[in-house]
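As you look at this complex, bear in mind that one protein chain is not there, while each of the others sits in place.
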Amino acid sequence: MLTLTEKDISNLEKLKNKAILITGGSGFIGTWLIQLLIWLNDKYHFNVKLYLIARHATGALDTFIDSRQDIIFIQDDIRNIREFPKDIVYIIHAASSPDNRIYMSNPIESMNIITDGTKNTMENALLLEKLEKIVHLSSGQIYGTLDSHNITENDFGKLNCNSITAIYPEAKRYAETLVNAYRSLHKLPIVQVRPFSFIGPFMSLNKPWAINSFIRDVLKTKNIRILGNGKPIRSYMYPTDMALWILNMLANGKNGAAYNLGSDMGISLEEVALKIKNIVGSSVSIETLNMNDDCSEFVPNIDYARRELGLDIAVHIDDALLKSIQWFEKNLV
Amino acid sequence: MIHKINLYDVTLRDGSHAISHQLSISQVDEYTKAIDTTGVYAIEVGHGNGLGASSVLVGQSQLSDEILIKTAKNNLQHTKLGIHVIPGFATIKKDIEKALSWGVDIVRVASHCTEADITERHLGYVREKGKEAYGLLMMSHMASPEILLDEAIKMQTYGAEAIVILDSAGSYLPDDVKARITLLSQNLNVPVGFHAHNNLGLGISNSLVAIEAGAQIIDGATKGFGAGAGNAQMEVLAAVLQKMNYKTNVDLYRLLDVADLVEKDLIKEPITISSLSIVSAIAGVFSGFSKHVKRIAKEFNVDPRDIFMELGKQKVVAGQEDTIIDIALKLQKRI
Partner (left out) sequence: MKFKVAILGTGNIGTDLLIKISRSPYLQCTLFAGRNLSSKGMLKAMSLGITLSDRGIDAILENPECCDLVFDATSASSHKIHAPILKQLNKIVIDLTPAKLGLFTIPAVNLDEALKYDNLNMITCGGQASIPIAYAISKVVSSIEYIELVSTIASKSAGPGTRANIDEYIETTEKALSHFTGAQNVKVIINLNPAQPSIDMNTTIYLKINNPDMDLISSEIKKMVVIIQSYVPGYFLALEPVYDNGLVILSIKVQGLGDYLPKYAGNLDIINSAAIALAEEFAKNKEVCL
């Protein structure tokens, strides 16, 4: 699945023999974290005990849960679960869905999962005697709109809370602030992680992001439709990097720090389409419809994580796209 | 930056209202053959209320959706084929799935202007199947620009690749159009479209205002052939846009030939602004109600204008044609 260097392994030493809880275990991030931890257990004898909390076990998880002793699945709603198993040392709080459609159709429940879910997680964490670190998965969207080429952890832009597009980012900002309050008052050890954009296996192509639409278009119709002018700049991290980074932030992240999670290699949507075309073949056509003037950029600056945690991007965009398309070709219905 | 304006032809769908959904195969065949040479962006075909809407409530269609769509598809080489779909009338399993298999390119999923979240699954389904999906907000005069934006954002999030706002009652004044299209154009990432009705004689000018405010898709019908007082008259619009140096890709002469064809073979009487159309616009009621109101008013011997005003008071939405008979009865009792 991935090649880990000796340094990668030694960086994660602290996690050996510990019990780790992942809330929102059935999401994209959760799924990849589980895969990495299982890999570490199997290949490198990490002996991590993995607790997962999710409302439902998805297909991908089902196969792991029943067959493995090192995974304990707790089916519950993160807002309601009354207590966490006492042996938990690390928590990765990933419970919330960045599927914008749910935020549009069910805004109150969606916000509630983030706000009440985070509160309940913190309250339960307070009672864990062995707790060493909590990673709170926030979102790169909390930065709001910025005129920036790459967004550092201190760059804050505009967020119009009188718009339904604010529902997810505002809830996440509130969650970050709440989590900090627990750090401040109760000294909970917190690391804020702000994910940007990803592409890889197990992603649902129905989520309305350009790159997902391109891949789906190309596999269904061999014609990629770019709605705008192709100029917006994005970046995409492959999930093996994502999972490795998160575990590093968990093991070694500084208490109270915030880290961006993503690739800093900005690439225009036009270029993304071209790369996809190069992978799939010459029979693919690209249609640029020029229906809007959007030239926005959503690319993180990841120097802080590089410097402080010695992390870097292992899978670059061409490879990420290749691996992703190969997987989707096999698994897309 | 001057964008290209995409002219979207609703003659064979909105026009269906004008002839009580009695389009014939030869009419569809002839029209689509001709329109394919003109350069319009897309043509929409179907019952006036869209896919799966043939019913007692809004009128039964002479031709099935399947025949309408397949006949049109057969003749279209250069023009995209679109359909109108209202969740609540049509379902994915019964209707949309089949329509896609018959060669539809664009599915325009429409809801009442405040109820966009009922379109989530339908828009998602169309996108999953690799086809183009638009989100439509009907009776959009009934929502403020801010509410309309929220609903448009929802549809955009669900996968709509364009959002079209409809002046289903033909009641917009130019400033109403400007406020809405401006707000949407500035805040959406997908193109915005406008669908005019001519009840107050403002079909063309409202469409122009929309374009100036940022709209890139404009619905029109040849000879205005549409519900009530008809839509923006497409060939007139094309001529105006040509004069104003907008790019539409349309060959004006060919479009005028199509207009002549429509005059000869499709419409029995020219689309004009009738008194009833004016009243329905003032009342803010869906233009498609006209034929039903006229018929029922005659049957129950009441003034159709009174029916429209009462419908407006009750703020009925498209699909509530069943209230017409109820109102007629009550009015009859009062006399």
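As written, the chains take the letters A and B, and residue 1 is the first residue of each chain.
Keep this in mind: a residue touches a chain if its C-beta (ideal position, glycine included) is under 8 Å from a C-beta of that chain, and two chains touch if they have at least 3 such contacts.
A quick note: this is a predicted structure, and the numbers were derived from the prediction, not measured.
Touch, as defined at the top, links the missing chain to these shown chains in the whole complex: A, B. Within the whole complex, the absent chain has one touching residue among B:S205, B:S274 or B:Q320, and that is B:Q320.
Considering the full assembly, B:R121 is the residue among B:K98, B:R121 or B:R305 that touches the omitted chain. Note that of A:S105, A:T165 or A:Q192, the residue touching the chain absent from this view is A:S105.
Considering the full assembly, A:D77 is the residue among A:D77, A:E123 or A:D155 that touches the omitted chain. The omitted chain makes contact with chain B at the following residues, 55-57, 87-89, 91-94, 112, 114-115, 117-118, 120-121, 142, 299, 314-320, 322-323, 325-326, 329. With the whole complex as reference, residues 56, 76-77, 79-80, 82, 105-106, 109 of chain A touch the missing chain.
Convention: only the chains that are shown with their structure count from here on.
We define each chain's centre as the mean of its Cα atoms; on that basis chain A and chain B are separated by 42 Å. The part of chain A that touches chain B in the complex is made up of residues 100-101, 103-105, 163-165, 206, 208, 213, 216-217, 220-221, 225, 227-228, 289-294.
Within the complex formed with chain A, the chain B residues making contact are 1, 3-4, 116-117, 120, 124, 127-130, 132, 149-150, 153-154, 156-159, 161-162, 187-191, 216.
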